[in-house]
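Here we show just some of the chains, and they stay where they sit in the whole.
Chain IDs A, B and C follow the sequence of writing; residue 1 opens each chain.
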Amino acid sequence: MLQLDEVTVRFGATTAVDDVTLSLDEGQVLAVLGPSGCGKSTLLRAVAGLERLDAGSVRWRERDLRGVPTHERGFALMFQDGQLFAHASVADNIGYALRLRRLGVAERRRRVDELLELVGLPGYGARRPATLSGGEQQRVALARSLAADPGLLLLDEPLSALDRSLRERLAGDLREILVTTGTTAVLVTHDHDEAFTIADRMAVMLAGQVVQEGTTAEVWRAPATREVAEFIGFETFLTGAAADTVSPPARRVGAVSPADRRVGTDAPAGPPGRIDGSAGTDRRVLALRRAALRVDPSGRLEGVVRRAVAVSDAVHLTVDVDGVGEVAALGDDPGHHLEGRRVRLALDPRGTAYLPG
Amino acid sequence: GQDEPTPTQEPPATTSADDSGDDDGATSDRPAVVPPPEASDPGSVTLVTHDSFALPEELVAAFEEESGYQLDLQTAGDAGELTNQLVLTKGSPVADVVFGIDTTFASRAVREGVLAAYTPADLPASAEEHLLLGGETVLTPVDYGDVCVNVDDVWFANRGLVPPVTLEDLLKPEYEDLFVTPGATTSSPGMAFLLATVGYFGPGEWQGWWQDLMANGAEVTSGWTDAYTVDFTAGGGDGDRPIVLSYASSPPFTIPEGGFQPTTRALLDTCFRQVEYAGVLEGAVNPEGAQAVVDWLVSPEVQAVIPDNMFMYPVDDEVVLPELWAQWAPLAEDPIVVHPGQIEAERETWLREWADIATG
Amino acid sequence: MNTPTPTPTATRPGRTAAPGRRAAYLSGSGVALGLAALVPLAFLAVFFLLPVGGMLARGFLPEGRLDLSGVPEVLGRARTLRVLWFTLWSSLAGTLLTLVLGLPVAFALYRLRFPGRGLLRAVVVMPFVLPTVVVGVMFRSLLSSGGPLGSLGWDGTWVPILLAFVFFNLAVVVRTVGGMWEGLDRRAEESAAALGADPWQVWRTVTLPALAPAVVSAATLVFLFCSTAFGVVLTLGGLRYGTVETEIYLLTTQFLDLQGAAVLSVLQLAAVVLMLTLAARARRSTESTRPRVGARAAARGPRRHDIPALAVTALAVGFVLLPVGSLVVRSLRRGGAWTLENYRALTDPDSTPVLRVSVVEAVENSLRTAVDATVIAMVLGLIVAVVVSRRPRAAGWRRVVAGLDGAFMLPLGISAVTVGFGFLITLDRPPLDLRTSPVLVPVAQAMVALPLVVRTLTPVLRSIDPRQREAAAALGAPPWRAAWTAEGPVLARPVLAATGFAFAVSLGEFGATAFLARPDRPTVPVVIYQLISRPGAEHLGMALAASVVLAVVTVTVMAVVERLRVGSVGTF
């Protein structure tokens, strides 16, 4: 088990990691999400023993790692910027940890080729890192850390430089590798879907602190604070009457109109559990993702489209809903047809959450 | 060496003469000095000299053969550095015997007491006249030479000019810009030349001469090498100064290829005599060996090769000089002299005054 | 009184800082490094601090009591002030001039690829092995009123002194800066160009700051060499331009005025320490790590806008070769005729009674000594460079490291006479009675070469991103292995350059060698000095021929070193 207790790392006046307490069972994968500069990389470096702790402790398999040098921890860290060894070939980079372990040449070569294949770079072994594209370098760095076959794998944005389809494929492969080898891993990512695909658990960091930690689905469905909610994609926050208009208290649990829940099947409905315990409180905030409100002729809400922006596979609308105000919603077709029009919106409760007020 | 004589076998020492080669003869005890435990092998003797020391390999071998000592050589810069090094290491010398202390520094060595008394029994009679005033018992003259102004006769002849003769001549307008000398502060012959002018004009007078000399366009270089090889017209370079400070022994080196007569000449009225001395060092580990070395240096064999190897005149006048020397390198009959004690007392003052005049 | 006590606080074993003040994985290696640093420190203590301390003690404590009576007297002399002033401005001017000429040459020889590049790299090092007197004679032969350039009227002025400063030290700039430049990633420059910077602006705003630590390093060395220059100043300045160094020489060897010499030595030492402090500060403020990307950093073919740099290089090479050319010419002449006699005489032990060994044997001695000295200098230099390139977090240890960095430069800033005489008076007791030991020659040469090695390697090492080492550690590499992985390949070329440099230094070293070498085993420079100070055309001719041989040997060795392939280091 990896156990972080009140870990704090400061750089002068900046507190990059602030009193972080976390634990991760062996074999599990934790995704760390958070905005740029919140301390994710520093946290990983601290676990690896590359940053001194200003307070707190890191324990691994019950052993306090204070004073244990990086190379003796048996971890592998993939740096955010790769940090490939420029003077070594791609194959030597990937085989580095194997060489340290004095693996035979043939075995090493086999493993390197395997990993090159995995990251989609077969035949790149003899190349120098400087001749690789950005994404290729990142994949080599990933392969290099995977080759180390560590007790704990620390990945700092392993797939950020890759295009979506490659990223999705590699995320799936990575998940598979981690699961089959039972590797414990902590990965930093900006991509929510990547977190979902690869990780069992998720920690959201904001300004150095872990504000929420839980299974990926949990965090997704029940963000602990407005900041977390904003970070994971909730855009509209409503209170009081506006919230009630969008999601009438009476209908909140289970009682969702057919139009509102059309696409739903038999999954547990609506915003998660905690709602029940606090149904009467008005101070709670109703958070809506954009996808929670879709243009639907049979929807219950109505409003005027203020702005419509086409993105790749949808139209992002800003709708001024009667009695509610401006909300983000999803249209279906290129928006120039919509601006200024009145549309009806249907609520999809899976895009909603209640936050403590 | 790791050979026979064991450390316990203390070599005997005497203050009087021993026959060379008689290494196990006398058994009198050494005086106060106790050798350090790891003292060098008593079978060897160390000679420290100036950089210009050179003697044929065979002679050294013969000495070692004859005396039973292995001769170790150390060099220590020019005469000044050599002397100062001895002074600085007084009581713990790097060697047993020194050769190369010259007239200008000898008094310092004597005064500082770095030398042990010793006079070779076989000192050639002709050496007597070179003995250092006040240092007769500790320093043995080995060779000597004259530092004199040299002129390029051919250069003067080609221009139909008459070369200078005396120091006073150098101030004449016809010799403007024609003289080059190494500096007294940086060069042994330069220092000797300064002493020559001090001795010639007398204390308090030489300064004026130097001022006039500089005003007459004399050039001061740092060393003998570049004065002679760069500026002098007959030194092998493309120099343009036909008057240079050098040695009385320099002219034979200017005999042209296939010629039989030097193109240059030393002005014998401008010479300062330098004598080089040898001496046993106080605190020597092997004083007896040291004495053997001093004996050896004044032996006819060594005296005979001194001209060809060290370009100095042997103190032993029985030695036959090389033919060219005899013919073309006469010594001054009446060299300029300055009392060694006075040199020692005033060297610093003179040099500072000189430097102020000559290097402004 | 002279028992060595070399236990500076810098190397007290233990954690490098208060607990937890440093990345954990470095602490173990910190101790090892600290211990490793003891070796060079011991060398420094025994072969430098002890002798110099001894001389200063003699000067200030003549009778065992402190006596400073001479201080105001020495400082009050008009001559002292003049000498100080000349030392200062001539060294500064020489340093600047050398930099101005050296930087374009470093660019051309280390960033451009063209045939003959390796040879030129070797040629610029050649002056470093030429004995100063020989160079002085050659410069004066060219510039004296009768010489080919006599019409310039420079003889006896300060101009040739500055020229000689440049002549001797061009290699310092070219190699120190070139070693760094060679490995720089081109993309930083590209990104400046992509923001609209013209090549000059790119150079000024990106390249120069990246090179700054190396430039400062080189400038420091050059300044030290110039301000302690002895032979050339005397020969070329014709006594008019005394420096502190010549003054100390005079006071020590002529007047035996140890107090005066000690006063000047302390002055010199203070100036050097001040200069080193300023340089260290300048270096530190310009230091930053840089990506090094092998392939992209590789030199390229010359383009049109490289013409100015190439022209300067041609000029510099011409400048280096001019005195050497005149040396070659004069070595081929005797008595007004062309002859190979001077060279023939070199192989003949009996050619002149002046020499106990033939010049060929001296070359052998020189090479053998130089190999020993180079090995010592490289081992110590690498240790020092690695130690001083580490960045402890604690300010105290950072200062210690910075101090160490400077400490190994000190020997260059102190008069050789002081060190030499100090040697004699302090190392005269067992177990350190080393005064006549033959091991001293390579050791002394190594101490002279050490600063050059350290200054060549340190800027490069410091520019390597420590995260490269961290990346290796994070994959399980122990500290030494991580250092080898991250730094070995980058350092390979600079190490070669430094090796060549150290080799050249010890081939050419005269001051200490003349003092220490046994007369029966002289090195080539010693032989050259013996020859050149004797009368007779054959001695001068042989001295010049021996100088040519020394130059040729050096250039050959350098060219071979340049050609060594270091690709294998890349495979860890």
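By our rule, a contact is a pair of C-beta atoms (placed from the backbone, for glycine too) under 8 Å apart; a residue touches a chain by one contact, two chains touch by 3 or more.
The model shown is predicted, which means the values in this text are computed figures rather than measured ones.
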Q. In the full structure file, how many copies does each labelled chain have?
A. A x2, B x1, C x1
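Methods note: only the chains that are shown with their structure count from here on.
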Q. If you average all the Cα positions, which chain's own average lands nearest?
A. C
Q | Farthest-lying chain, centroid of Cα atoms versus that of subunit B | A | A
Q) Where the CA atoms of subunit B average out and where those of subunit C average out, how many Å apart are those spots? A) 35
**Q.** Separation of subunit A from subunit B, taking each centre as the mean of its C-alpha atoms, in whole Å
**A.** 90
Q) Hey, how far is the Cα centre of subunit A from the one of subunit C, in Å? A) 56
(Q) Can you list every residue of subunit A that touches 2 or more other chains, as numbers and ranges? (A) none
**Q.** Of all residues in subunit C, those that touch subunit B in their complex
**A.** 58, 79, 133, 136-137, 140-141, 144-147, 156, 234-235, 237-240, 242, 246, 250, 252-257, 330, 334-337, 353-356, 421, 424-425, 428-430, 433, 435-436, 514-515, 518-520, 529-530, 532-537, 540-541
Q: Spell out the part of subunit C that touches subunit A in their complex, as residue ranges.
A: 20-28, 291-296, 393, 465, 467-468, 470-479, 481-482, 485-486, 489-490, 569-572
Q.
Going by the contact rule set out above, which residues of subunit B touch subunit C in the complex?
A. 36-38, 46, 49, 51-57, 72-78, 80-81, 84-85, 87-89, 92, 94, 108, 183, 185-186, 191, 219-226, 228-231, 235-240, 246-247, 249-250, 253, 256-257, 305, 308-309, 311, 347-348, 351, 355-356, 358-360
